[in-house]
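Excluded from the complex is one protein chain; the other protein chains are retained at their positions.
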Amino acid sequence: MQIQLNNVSFTYEKKKRKTTSFLAPPVLNQLHITIKSGEMLAIAGKSGSGKSTFLQLLKGFLAPTTGNVLLDDIDPNSSRKPELFDQVGYIFQYPEHQLFSTTVFDDIAFGLQSAKLPKEIKEQKVRKAMEVVQLDYEEFKDRSPFELSGGEKRRVAIAGVVVLEPKLLILDEPTAGLDLPSRTALFQLLHQMNEEQGLTIIWVSHQLDEIVNHASRLLALKNGIFIADGSPVTTLSDPELLESFGWEEPSALVVSRMLRQFGITSSNGKLSPEEAADAISLILNQQQILVK
Amino acid sequence: MKPSIWKWSTRTVVTIGIGAALYGATSWIGIPIAPDTQLRPAIALLAIFGALFGPVVGFIAGFIGHVINDFIQSGTVWWGWALGSGITAAFMGLIYLSKDFNPKDGVIKKKHLISFIIYGVVGIFVSLAFSGLFDIYAMGEPNNKIVIQVISAGLVNLAVFLILGVPAVWAYAKRNRNNANLTVER
Amino acid sequence: MGNNSFLLYRKQNTWLEQWDPRMKITVSLIFAASLLLNHNLLLKTAQIVLLIILWWIAKLSWRALVFTLLSLTIFFISTMIYQSILITNPGDSMIHLGFLTYSLQGAINGILMCEQIAGIVLLLSLLVRTTSPIILAEGLEMILKPFKKLRIPVHEAVMMFTIALRFLPILIEEIDKIRKAQMARGGGFHRKGISSRFRGIFPMLMPLFVLSILRAKELAVAMESRCYQGDEGRTPIRLYRLHPRDYSILAFSVFNLLLIFIV
């Protein structure tokens, strides 16, 4: 699904007749942006810079103060078709905001209700969704989603949305609180859905290496506008941009660049530690000067 | 074990506070069924609160919830009706006092349901009679108008209590029975 | 809805807001008493005018005033009808208003009654619109302090009230959140039609209830783990001191009460 934002601004203060309201700058300021179908888009920025607000605009939870949001060239807000937003899957910043049923099974299956599927298929789908978030079906299906650990809640929340097979998936800091295996599994799943179904994925993250590893495009939000928009590798090795956020360049990029400078590698992307080690040892071995 | 009805732990204080807020918040939801009469699901909450936490907690939560809701919606409090909300919840909470009733552990029997319904029905009409009399004496309201109001409000509340409140308590208890069975080892 | 806009109080730092909350509550009570005891048309009208002037001083919106009064119209009308039927002394001169017939005394009684209701409503509105709920609660607790000696749980009651006030907007938002969460899963049955709205209520009510109970549990834990143990050893968050201003307001309201008996 393609998304287009035309001149979108947003402010939480309602317009009042009195003057005070326009003193505060808007949270989002005149955004112009197109997100193409099948992108893996990461969004980064300071706490409180408006990332969650931006995502809520895309899901229709909030309506822009000015400008419009187009989903596949239709503006659901002005054309009174809010059901278009139903194609968007949304995972909240706090999983508690997402859970409401009395058992994990019911919670995950909630979205399947309207489809009127036979019981076995429903169960199968739930089982599969729980599998991808690494929750054991038998152990968890009858437990209350509120009596789980933080990471387990997060996984239930993700499963409940993934099971719907949306056309656009929005995740607000999905990896906060997840351990490594579930993070890996989550991204494996996202990549798979992205490649096989052409699903558009948008997520917020504070982990720069995660962005470098998984995003095809990065939007960096500051003072209500996207001050950078492009491939994560180039964006995150741009000293000026890093400076303006106070970020440190991800180690993978630093090392890869150094290896490039030394002519050890020619790839202009990023290297995992193993790849870097391989390249280094290869070159050292080639030069036959490995001192023992 | 059920805690005593007079215990004022932090937990109780907070539960009453949030219960009151909940009653107030759901009072915002109303489905108009006839001019001047609304189906307010909030009354079902009083039932759940009374049944789960007893008459005292129910009374205070209902009373405070009503007061606050009145404050916010119009800036005025109709004390008679607020006390009435409390009384309704207190009556529904009488079920809490019967010894083997324990919805938190999933213990609820047919006879409980019957007495629960009786308490509820009595509660609804006692409280409305009270509110009506309160209005007549304290606010100098004309009484024939009040009588009509009391009867129609009573019927509506009764319907909500029977359609939403009773099944909700039943569902809550049933859900806990399932859970309890699952977690017990032998 | 959304936000806290439905909390009536908004910080404006007007003159009325600076009054000591204890005094404000006391004065309101005295004023309410004088409204109830007063049966002089002129005096009562003056009191209403005074309240409206205070409304203006507090920089409250006129729309809110009109709205508050409009919400009472049913009571005004029913009271006036009631008075017309009830009090008819033979021999009184009659006033005809449309289909209603009044004796002079009846009309005055009706107006007095309406003024009484309006006055009390305005008074309460003024109180809650010019005082932050927390300050109001603290004031109430200080006034009721003597009752603590009688082992009446004043602190607990005030705490409940405060929590209820704090959570009301949050729970209303929570309703919205549950709706959003169900929407996030493609459930769209909160949109059109009365019947579907009714069907939408049960799936909302249960989660809301369960969530609130959970909230209560978590909040109790959070409060206790931040060292809360009832009102033992608590210091009030704010310092309250009575200024000459507060005493003069008290004096005025007592004078107002006495005036009724003099006239």
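When the chains are written out, they are named A, B and C in that same order, and each has its own residue count from 1.
Basically, contacts are C-beta pairs under 8 Å (C-beta built on N, C-alpha and C of every residue); 3 or more make two chains touch, one makes a residue touch a chain.
Here is the rule we use: contacts and distances are computed from a predicted model.
Participant: One chain isn't displayed here; going by UniProt, is it "ATP-binding cassette domain-containing protein", "Heme exporter protein B", "NADH-quinone oxidoreductase subunit C" or "Oligogalacturonide transport system permease protein"?
Facilitator: The record for the missing subunit names the protein "ATP-binding cassette domain-containing protein".
Participant: Of the residues A:Thr11, A:Ser52 or A:Thr200, which one touches the chain left out of the display?
Facilitator: Selected residue, touching the omitted chain: A:Ser52.
Participant: In the whole complex, not just what's shown, which of A:Leu178, A:Leu199, A:Ala215 or A:Ala228 touches the removed chain?
Facilitator: Of all options in A:Leu178, A:Leu199, A:Ala215 or A:Ala228, contact with the hidden chain holds for A:Leu178.
Participant: Suppose we count only contacts with the excluded chain; which residues of chain A make the list?
Facilitator: Touch set of chain A with respect to the missing chain: 12, 44-48, 52, 93-94, 96, 147-152, 154-155, 172-173, 176-182, 206-209, 245-248, 250-252, 254-255, 258-259, 262, 264, 273-274, 276-278, 280-281, 283-284, 287, 289-290, 292.
Participant: Just checking the interface: what residues of chain C touch the absent partner chain?
Facilitator: Where chain C meets the chain not shown: residues 3-4, 11, 133-134, 165-166, 169-170, 173, 215, 218-219, 221-229, 233-237, 239.
One rule holds for everything that comes next: only the chains that are shown with their structure count from here on.
Participant: Write out the two chains that share the greatest number of C-beta pairs in contact.
Facilitator: B-C
Participant: Quick check: how many Å separate the C-alpha centres of chain A and chain C?
Facilitator: Taking the mean C-alpha position of each chain, the two centres sit 46 Å apart.
Participant: Which integer distance in Å separates the CA centroid of chain B from that of chain C?
Facilitator: 22
Participant: Can you tell me which residues of chain C touch two or more of the remaining chains?
Facilitator: Answer for chain C, listing residues that touch two or more other chains: 206.
Participant: Which of the residues in chain C end up touching chain A in this complex?
Facilitator: 3, 5, 177-178, 180-188, 191, 206-207, 210-211, 214
Participant: Would you mind writing out the residues of chain C in touch with chain B in their complex?
Facilitator: Chain C reaches chain B through residues 6-8, 64, 67-68, 71-72, 75, 78-79, 81-82, 113, 117, 120-121, 124-125, 128-129, 153, 156-157, 159-168, 170-172, 174-175, 194, 197-198, 201-202, 205-206, 208-209, 212-213, 215-217, 219-220, 223-224, 228-230.
Participant: Considering the complex alone, what residue numbers of chain A touch chain C?
Facilitator: Answer in residue numbers: 12, 14, 59, 61, 82-83, 85-86, 89-92, 97-102, 110-111, 113-114, 146, 160-161, 164, 166.
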